[in-house]
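Report on the following structure.
Complex shown without one protein chain; remaining protein chains in place.
Letters A and B name the chains as they come in the text, with residue numbers starting at 1 for each one.
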Amino acid sequence: MNAHFTLDLAADVRELLAYPFMVNALQAAGIAAVMAAVTGWFMVLRRETFAGHTLSMMSFPGAAAAALAGLPLAAGYFAFCAGGALVVAGTGVAGTGSRPASGRGAEAQRAAAIGTVGAGALAIGFVLLSVYGGVLENLESLLFGSIFGVTRGEVLTLAIVAVCTLACLAVLGRPLLFASVDGMLAGASGVPVGAVSTAFLVLLGLAVAATAQITGILLVFALLVAPAAIARELTPRIALGLTLSVVFGLTVAWLGLALSYFTNYSAGFFTTSAAVALFALARAARRLGVVR
Amino acid sequence: MAVELRDASVRLGGRSVWSEVDLVVGEGEFVAVLGPNGAGKSTLLGVLLGLLALERGSVSVLGGGAGAHNDRIGYLPQRRVFDASTRVRGVDVVRLGLDGRRWGVPLPGAERFSARARSERARVAEAIERVGASGYARRPIGECSGGEQQRLLIAQALVRRPRMLLLDEPLDGLDLPNQASVAGLVQEICRTQGVTVLLVAHDVNPLLPYLDRVLYLAGGRAAMGTPAEVVTSETLSDLYGSAIEVLRTSDGRVVVVGQPEAPHHHGPRHELRGRGPGQVLG
Partner (left out) sequence: MVFEAFFANALLAGSCIAIASGLLGWFVVLRGQVFAGDALSHVAFTGALAAAAVGLGLRAGLFAATVLVALVIAALGARSRADDVSIGIVFVWVLGLGVFFLDRFNSSGGGSSATIAARTLFGSLFGLTAGEARLAALIAAGTALALLAVGRPLLFTSIDAPLAAASGAPVRALGFAFLILLGIVAAEATQAVGALLLLGLLAAPAGAAHRLTANPYRGMALAAGIALLAMWGGLALSYWVAALAPGAAVILVAAGIYALTMVV
């Protein structure tokens, strides 16, 4: 790969787009970023960041189970992330033993439950892995993705999943927002809060599964949490927040790819660094009163 | 009749909360619901909204069964405080009161094409204006003070132009000036729009100037009438089944002495309230 970073941005972009593998990577990253940005915005609003991270870890046993069963990896990813979402949703519904049913105590208990589910799923994944006899060579791509190897077919699948997920989110839109901001009143006003919450978690799981196949398990979380966090620092408005989240998601994803192409370091590193830097800037802007 | 309960009894967690309750609330009345902790005041609102079923008796709300006309009722649940990190604007919270139940999303720029969208935006602005919250409605609601949040929540309850308001301890946690102004606001809405109001409170004093009638729940029973009729030593002693004394101070305030507290699970905000030996009514 003869990568040469000139200061002529137009020429650089043209060089990037000259290679089909690069175009595929940009498309895949872009679609994943948009889907993650929108889903992540709701995730951050609902304070379900930990759940989102746990769901992304579910891809690991999913991949191991699929390999063991001889099924395509994607099936494993989707099945385990969606199934995991249902289990996590269940922890919200189940009672909390000797502790009260709401407030900080219940939140912490729920976190313990989610942590247990996550660790348990990883342990199962590891066991399946040993039984399968070691996909350890692919561990790196499992964890960090292989975005430069994306095929047209994978881009298409990703696009379909993204469209479906976003469509479902659009339908859930207002009741989901209502339930997230004001669960008590929403329930009293007739919103099926439990069903809406479960539906969201499943959508989150599907988005995570689709994205993880491209960016790897560990970095899905970056696209999920960072753009949304940056947007929320800059504005409390809903439509504007979602838009900004998408903009920042695309920015860090494509920036990461471009920098990776020109410097040979991994895209994930550049994406996460850009995301963290932008967040720090946004937080500083808010603290200094530059934005409300 | 806005509300009618006949021989109503309700049970929660295996224990009878109140029973054989008969009450009638006329349209446009301002009624305070009083009583000690655990007496079942919030339970009453739950029954009227159809969220809780009666064990015995009948209930009629706005001419239909409980829960049949909830879209014409503005409800303010108890103890809602948005913590400081809630990054949603007050105006959006009020908006959710209007359309939060509708599936789908509002299209950006819909106001330009749809008269309905325009009228909805106007309604939200009108409700916010009504409660005097226009100055801070565009701030994140988590950054607003307790009184400001309460006004925005009342706007949220008002935005559907309800025929009835069910407010569960809206004055809880507000300082005295704010209590008076919120109570005054509620009464103004009641009078000018003919909205029936049931307001659960701990202390009748901020409400005395505005009330029509009082519903006092205690000892599993209810007494209803004007404050002068209900908040007396005789009536309350009869309700509680023990000696209660009602004192009237020289400036018109009412103090109730001697009431036992029902065992009650205290929520976080209640734990912040101080309690003295001779508790002011509530």
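Convention: contacts are C-beta pairs under 8 Å (C-beta built on N, C-alpha and C of every residue); 3 or more make two chains touch, one makes a residue touch a chain.
Given the structure is predicted, the values throughout are model-derived calculations rather than measurements.
Across A:55, A:155, A:222 or A:250, the residue that sits in touch with the chain not pictured is A:222. Only one residue from A:14, A:47 or A:152 touches the chain missing from this view: A:47. Interface note for the absent chain: among B:16, B:58 or B:85, the touching residue is B:85.
Of the residues in chain A, those that touch the hidden partner chain are 44, 47, 49-50, 53, 57, 60, 94, 96-99, 104, 107-109, 111-120, 122-124, 126-127, 130-131, 136-137, 139-140, 143-144, 218-219, 221-222, 225-226, 229, 232, 265-266, 268-269, 271-273, 275-276, 279.
In the analysis below, only the chains that are shown with their structure count from here on.
Separating the centre of chain A from that of chain B, both taken as means of CA atoms, is a distance of 41 Å. Contacts from chain A toward chain B in the complex involve residues 45, 103, 170-175, 177-178, 181-182, 184-186, 188-191, 232, 236-239, 292.
The part of chain B that touches chain A in the complex is made up of residues 49, 51, 70, 75, 77, 80, 86-89, 92-93, 96-97, 99-106, 108, 139-140, 156, 268.
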